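Removed from the display is one protein chain of the complex; every other protein chain stays in position.
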């Protein structure tokens, strides 16, 4: 993803976008070919082309050769199991202060969409440790991260977090599991005091269970929110929103473990 | 921002959050003190404390000692001139694929809120070059970036972009000026083919002017959208949205310069 | 629609709602039958049944026998050509103060969805006059209104409003045409001073053309807004919004013709 060259090179991750925005993500490999329902594209023809170029399949159908953005990579992963959308991920990274060189924990690897975003955000000096209970799901995520060349920034652990995280003093911990309320003492133990906890929950009932668990463990600065993304038709003479939109992905909850001066002091919600 | 220690150190950026979430951002400096309307806090008392600790002013009023997240830092800068909110910045970074090690251009430095976010996102291996026409505004941004320790990742240029950017082959270019439609050829020249262009515009009339300018210069994959952030009261027994919310910050427009196979080929909007 | 009886009577408008909320609207007529893909229902079997009853087709498939609400009637009409949704209609009626006994003008009869709502709202003592240029569209609306038994509250005019409305001193005038900016003097002439003008426009470009036309003709109290309706899954254990929603129907614009004390006084927008 750090390619600064103007032309596509063997080994680069590339995105081919055809008519109706149908798109393919591939790693350019000499000798290989991409089969599409609009014809075949040979990697050898793509290698060396300027990024942004229009190229053609053997049937003459046009495609554009692009470097995929993080949002595109995540969108592709999401197709399998995830509810995490770029609109949520971007806000989570900013709110949790996740950046270059950090060590971040994740619980609920899933298909690896959020793991990808985290690994991208912490850069080559940072590291992600991600927990998952199901081996098949973990393997899917490992494959997805390997394909994007991000595996060396990630440690995959196959474990039940009921017995706690191995890590201590972590900057930030993100959870994407249905019952975070059951593991807040474990989260507290793994996070640095004042660190960032975040999670996403699809239903409001789950929030009603999580909030008391956070209060019990002296988390404060609790925020509950949702992000909504609305697209417009990009036609200058008739600017208007699209007819339909995604109405809901999940509620985001953020909180920070604090150290009250007195034992058992209750931190009241705002 | 890459502090992995559990305790606050001299030189660290810190945030003190008092009652009613009133907060202060400061760099810890031995011998200095912070004056608040709820009493004085001595930096010497804060240095060495665990992050997340509750501390007290000389009048006995409580504050929590935290490491500020990127969102908080931006929020503070914004207070002066900016319309860029964390909800927009997070989505912009993801959509434009901005990450570790990239070189990103910005036009319209303003008070430096977006510059901060970009510098944070590209990490110590990346770099930001940002253009601004007004010297007083530029100095404000320089001061803001210096305070956050991010100055060495940023080149500030005092120039009118009408005569073009000095850079070529850039990964991504973000604009926060009222009339981006006047500089699209300059943007095209500075960006790598297939690179990422993004901007924010408060009114819909501005979008009607920008879209034709993008089409003329062979930008495609144009997206127009807005992000909306809705907060909920974090009270488990009475979950409901807050009574009022921010209704509008700006419309986001994204596009990528492409290279059509034929000269003067018109790329139609979706 | 004013049926106060508990049982379905011959001549009543009825709604049959089957599995998956598939529904049919019909006028109960002795001897007739309704053909559905889930079997036949005989009107004679429905007449005399309690409203709300579960009834069965000749194949044994269940349906509920209901009196249709205005929203349902409009939803059915809308299926043909309209963008007017109940969420917009309800807000329009309230904002324009439309109620029992009024005389209301409409321009752009269309398929008659808004005409139906207006006729319903003014009651048997009120009256609607609606203008349409295309005879085929007008006939569709006449058929829709007749079916609902509301024809005697409506005068249908086939005319181009360029030459003006025949009416004077009207309480309220609603327009659903693409270019209302071309007919504001005609609207002004037909409306009572201080009366209510309202219209719906799908794009923001149309609003930029309408606003100056309203200012030129001394309309004030101009409001531009949009209504958004978000549904939730009605499951007590997992309360959450539906995954997708209608993102846009149209922008609503309201204004009132006023009489400034001085000639040519310009009424400034807020």
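The chains carry the letters A, B and C, assigned in the order they are written, with residues numbered from 1 in each.
Everything below uses one rule, namely that contacts are C-beta pairs under 8 Å (C-beta built on N, C-alpha and C of every residue); 3 or more make two chains touch, one makes a residue touch a chain.
The structure presented is a predicted model; accordingly, all values stated were derived computationally and were not measured.
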- Visible chains that the absent chain touches, using the contact criterion stated earlier: A, B, C
- Query: So which of B:136, B:162 or B:243 would be touching the chain we can't see?
  - Reply: B:243
- Query: Any idea which of C:18, C:180 or C:257 touches the chain not displayed?
  - Reply: C:257
- Query: Which listed residue (C:86, C:180 or C:250) would be found touching the missing chain in the intact complex?
  - Reply: C:86
- Task: Just name the one of C:102, C:129, C:144 or C:249 that touches the chain not displayed here.
- Result: C:102
- Item | From C:31, C:135 or C:234, residue that would touch the chain that is not displayed | C:234
- Touching the hidden chain in the full complex, which residues of chain A are there? Just list them. 204-205, 208
- Residues on chain B that touch the omitted chain in the whole complex? 202-205, 230-231, 237-248
- Message: Take the complete complex as the reference. Which residues in chain C touch the chain that isn't displayed?
- Response: 1-2, 4, 6, 17, 21, 50-56, 62, 64-72, 74, 86-87, 89-97, 99-103, 117, 120-125, 169, 171, 192-196, 204, 207-209, 211-212, 220-237, 239, 251, 253, 256-261, 265, 269-270
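The rule is simple: only the chains that are shown with their structure count from here on.
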- Specify the angle of rotation obtained when superposing chain A on chain C by their C-alpha atoms, rounded to a multiple of 5 degrees. 180
- Message: Need the CA-centroid distance for the pair chain B / chain C, whole Å please.
- Response: 46
- What residues in chain B touch two or more of the other chains? 204, 208
